[in-house]
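The structure appears below as structure tokens.
What you see is the complex with one protein chain gone and the rest in place.
Chain IDs A and B follow the sequence of writing; residue 1 opens each chain.
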Amino acid sequence: MSNAETPAGVHITLDGVEIEAKPGEPIIEAAERAGTFIPRFCYHPRMRAVGVCRMCLVEVSGPRGFSLQPSCYLQVAEGMQVITNSEKVKKAQDGVLEFLLVNHPLDCPVCDKGGECPLQDQTLAYGPGESRFVEEKRHWEKPIEISKLVLLDRERCIQCDRCVRFANEVASDPFIDFAGRGDHTEVSTFPDGEFASYFSGNTVQICPVGALTARPYRFKARPWDLEEAESTCTACSLGCRMAVQFSRSEVTRFVGIDSEVVNHSWLCDLGRFSYEALDSDKRLTEPKVRYRSEMAEVSWRDAMARVGSHIRSFTAGHGAGSIAFLGGAGFTNEGLYSFVKLAKTAIGTDLFDADLDGGVPASVVFASPRATLTEALAAKVLVVASADVREELPVLFLRLNDAVKKGLRIIEISEVETSISPLAVERLPLSAARVALALQSGGPDAEHLGALVAASAGEEGEGAVFLLGKSNFADPSTVYASLAAATAKKWPAAKFLFANSRANIFGAMDLGAVPGWLPGRVATAPSDDAGQIIARAADEPMLLFLLGVDPLAELPDTALVRSALDNSTVVVIDSFDSAAAAYADVVLPVAAYGESAGTTTNFEGRVTRLGQAVVPKGQSKPDFLIAAEIARELGMPSGPTAPEAILAEMSRELPLYRGLAYADLASNRYPDGLVVPLERKAVSISARPRKLDPIATPGLIAPYHQGPAKPFASEAEAGKAEPGADSPKSPRVQLPEFAIDPAAVSVAADGRLRLLLTRRLYRPTAQLAAAPILSQLTAKAEIRVAPSTLEAIGASDGSEVKLIGDHGTEVLVVAKSDKSLPDGVVQGRLGDGANLLQLVRTGTWATYVKVGSN
Amino acid sequence: MEQANQVPKIVTSRIGLDESWGIKTYLATGGYTALRKALTSMTPEQVADEVSKSNLLGRGGAGFEVGRKWSMLKPAPVRYLVVNGDESEPATFKDHMLIENDPHQIVEGTLISAYAVGAARAFIFVRGEFALGLERLQAAVNEAYAYGAIGRNIFGSGFSVDLVVHPGAGAYICGEETALLESLEGKRGNPRIKPPYFPAVMGLYGEPTIVNNVESMSNIPWIVNNGGASFAALGVGRSTGTRIFALAGHVNRPGNYEVEMAKLTFRDLVDRPEYGGGMRLGRQVKAFIPGGVSAPWFGPDQLDMPLSQDDVAKAGSMLGSGSIVMMDDHTCMVRAAWRIAKFFWRESCGQCTPCREGSGWIEKMMRRIELGSGRESDLDLLMDACDNIAPGLTWPPQQTTICVLGPSIPSSVASAIRMFRDEFLVHIKEGGCPYE
Partner (left out) sequence: MGAFSPEMRERAESLVALYPERRSALIPLCHLAQEEAGYLTQPFMEEIAELTGTTPAEVYGTASFYDMLHTEPVGKYLVGVCTNIACLLQGGGELLEHAEQALGVAAGGTTDDEMFTLEEVECVAHCDKAPAVQVNYRFFGPLTGESFDNLIAKLRAGEYDGVVPPHGTLVRVRRENGIEVPLEEVFAERREMDRAKAERKAAAEAAKAKEGN
């Protein structure tokens, strides 16, 4: 893969000095590694070189002598001579800059880019110093909205083609293109269309001038007032590296950092603009307790006293088993560790479930040899059986899109068409349950899949990677456990990644915040999961801690959830107000993203640092501090209360984290984090920081290591660490047996349809609701059915229909016709408005609904 | 069209005949005999050999040997042939004439070439504005299908090929062969960055592709019928055969004239009664453009140069598209150069910086001078802006741009300033155009 050291370099002469270059790399990269920075605008290390801005012209030897050539486009060749510092080169670069400024407005004082603008900076460094242009500049209408999030000022555009290339090639969302010709060329959407991409913010990030700006950031700050903290995005479990930038104690922007092994500098819009919610009035900022029917703001001391008395009285009255913790997948590892210790040691309850999605369970995750993302993208074949990757782990879609262009072979298993379908060599239109059953008992589907995998990776699946995740949110988690177990059995040499997408769900598993596990992947007695806890709470008195979750919005069987919350004593520990908070007896405000430090774990098991940029809003406190204070309230030792110290305790106490030090995760050591458990040899190697390419991501402040792989082995080595295999001290986990019930694939004979629930990136969560611009992007809930199904009930495409669940629940929802869907299935897409989760009843193998005209 | 000497008319023999564009006339005048001969009695390599022997130089503007271009075709199972009929170089109107008046000859040449290079499909890209030409060429293709000259198993030879007439939509830059391929792929007509330098390596849909000009294709039937050697016997040196020169501007008889290559001089073409018939109103030549508006200008002292590709190149310009524009001594050189600058500004694709921004800036300065608001310093500024597009302002040019449209911009402006600096100064000093 790209991390491998170059076997044989080519030699070129750069300004009279011979240097070694990698075969196939452009001159600009070879020169940069040798310490010669060639100015550029259109070149971006993560995109196809187009050589249009001409800023990087250098003299290159050829059969007819030296000529000016774009160094970003021309590849090195043995014996090539390159001159970057001649008068001719200088004049050409001066000339290009002068040409660029011909039509570029000099409105730098009011331009968001002013101060971090490659055009400004390179004009200072390389430009002629004055403009000889005295004519009238080209005029365009000032910024136009090309999406809810992005504005375009065409006067400032220098036609570098970065945004258009990104949209077309990286995101596969060609909803912007160049229009017009010559010096009237403009970036444009379709006149009646918009730049509706989940990744639109990246075009703002890579714009080398102030042409593209993000509505949430516009006029918020001046670049020279910005400070930044390196961090990891927690919008999903991919763990994109990013810089949290802030000004005067306010988070103002997120900028993607180019991590070779994770996100290649890209972010999705949900992650990038989620900071919008941080300053919203929907934040919980004060501790509150209920007095009679009213919530009142109180001091932390009073709130803690109330929590403590609840814990004591429930323990005394009903036993520790009446206390349960739901959620926490949005917390830091340090917070999770502290809460699990509180629950399972101090209080003594086993009831803790961070995975409200009921995805692939920890027992399967721990028992399966995990691949790194790098391994998955270089796999002989990647089998994707999960919900739509673009909706669940958006930037993973970008990485897969890129990898497929470079030769990755994908096989998709999905009942519905997804963003992966066009990338896959084949889509098997099967449900997870069908595949699991087929793999357990054989048959044509299993044979077909077997042949497809064997074509690249043999019978054992050597070199194959499976990306498994929940594809139907109406299914119980057992379906996915069975699928994963059956897959691992059939392909014993394959590796796995799991698409559970909640931010730190893998950290939560590793730290025992899931049923049946203790911190460090240590098994304990099985216990109830979130659904079972809710079912119990509806019947028995319970004390429920809600850790950053709203079960009303996130769990199925909404009626049951409501009665559980009604019936229980509820402590809400969250950053945002939610429907569930209305049921709270105590509300504890937890510091939001960017307000506390710590670490988080991504879907590979990669632990990275979360940066603290600003102080917690109002009275809110970091998650680990809240756990420590509850422990102290109960008279227990609170343990360490700083993230460094908590991680140190984890690494001391838990073999899983052995060798991991907080300081190692800093940007000059392991900027991309480390996959736990560590391979021992990896620990002594440190990454070499690389000077930032200031043009690739203009807004970044610190000289991070970033960009394409350098020939240094740290990450490659660390990334290969295999949980439970090479590390003798890490716990070994046996893959449990799961049996799938044929009920999971049965077809209802009475005209009922099987419900297939999928989610979209912008789904109604408490945090999204608190973000004024992003929340406008939440789509309405809808269902999709085969055209014949609509016809059968006499409904038209786009009309409202009635869904009737097994227990009589009725939901009105808009129905759309979808030719790609089979008969017998109704695809429900979760969203605003109708709550489709209420149709699902916990404990059933499959959910069936009746569709009727309204 | 008249012809004084005994030189054969190779490509214009049917011009002026009744319904010269119909298959009836075409068959009556030897049409499709060359195709039959090639397909039924020659191997593809024999056809290619004859073309190589003829030393036919491409008639589109670059003057690259057709046979050599064919020989560079990367061997691959999928290859295409694209015929460039996007004639847009100002004052060039020979392909327009051939398409409208002898479309079958183009079709036949295309089919023979498709056979020689083993093209899987042939496309004739016709400038969109040539509505009549498109109609006549499409009619010719329909007739040729009916006649059995296109399609499956042509003339029973076992060779099959389809031919598609593709209309352009109005963009000068699509005459550049890689821009033409982009356009044929249904995209914006941006020239492709080089390398790869030749579509023969990577062309249409990324497959090896031969792109030849319409007039080049029109020569092929004659070469097959008469042999490459007979073609090479005409002309001088590398400039073999005949060629159509499109004579325009201040001459008494503007028009297309097919003449033997390199035998006549510019003066012959302008003055002889069967060609230009002398300058209009008996005026003197002030300057002329020897090969399309991308070419640097010549003055009256170069009128006696032969119409030879190499001679013109040696003198610092090019025969290019075969268009010659004569300007008499009543012509405002500032206005002429401004109009050409305006053309390039309007036609720049806009993809790379020096051309997109430079063409507009140069046009604005030229307009200002012509309209009377010029400054003396503008002349050096103009030359420097030109130099930043074509460093050194030499010929053949260097360029800071992706394609050759860039260095075409300075040709006229720099020529006019160099040759007629005084006239610019008069505009500047008098605050307007002295010819108004």
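Just so it is clear, a residue touches a chain if its C-beta (ideal position, glycine included) is under 8 Å from a C-beta of that chain, and two chains touch if they have at least 3 such contacts.
Note that the coordinates shown come from a computational prediction; the quantities given were computed from them, not determined experimentally.
Asker: Any idea which of A:176, A:588, A:656 or A:811 touches the chain not displayed?
Answerer: The one listed residue touching the chain not shown is A:176.
Asker: Write down which of B:70, B:159 or B:361 is the residue touching the left-out chain.
Answerer: B:159
Asker: Of the residues listed, B:83, B:285 or B:340, which one is in contact with the missing chain?
Answerer: Missing-chain contact among the listed residues: B:340.
Asker: From the list B:14, B:69 or B:96, pick the residue that touches the absent chain.
Answerer: B:96
Asker: Out of B:51, B:111 or B:134, which residue would touch the omitted chain in the full complex?
Answerer: B:134
Asker: For chain A, which residues reach the chain that was dropped from this view?
Answerer: So the residues of chain A touching the missing chain come out as 174-181, 188-193.
Asker: If the missing chain were put back, which residues of chain B would it touch?
Answerer: 43-45, 75, 77-79, 87-93, 95-96, 118, 120-121, 127-132, 134-136, 138-139, 141-142, 145-146, 150-152, 158-162, 164-172, 183-189, 205, 246-250, 254-256, 289, 293, 323, 325, 327, 331, 335-336, 339-340, 343, 346-347, 349
Throughout what follows, only the chains that are shown with their structure count from here on.
Asker: Just curious, how far off is chain B from chain A if you go by their C-alpha centres, in Å?
Answerer: About 55 Å separates the centre of chain A from that of chain B.
Asker: Please output the residues of chain A touching chain B within their complex, sorted ascending.
Answerer: 50-55, 57, 67-68, 70, 73-74, 88, 91-92, 94-96, 98-100, 102-103, 132-133, 135-136, 138, 158-159, 161, 177-178, 180-185
Asker: Spell out the part of chain B that touches chain A in their complex, as residue ranges.
Answerer: 171, 188, 193, 195, 345-354, 356-361, 364-365, 368, 381, 385, 387-389, 391, 398-402
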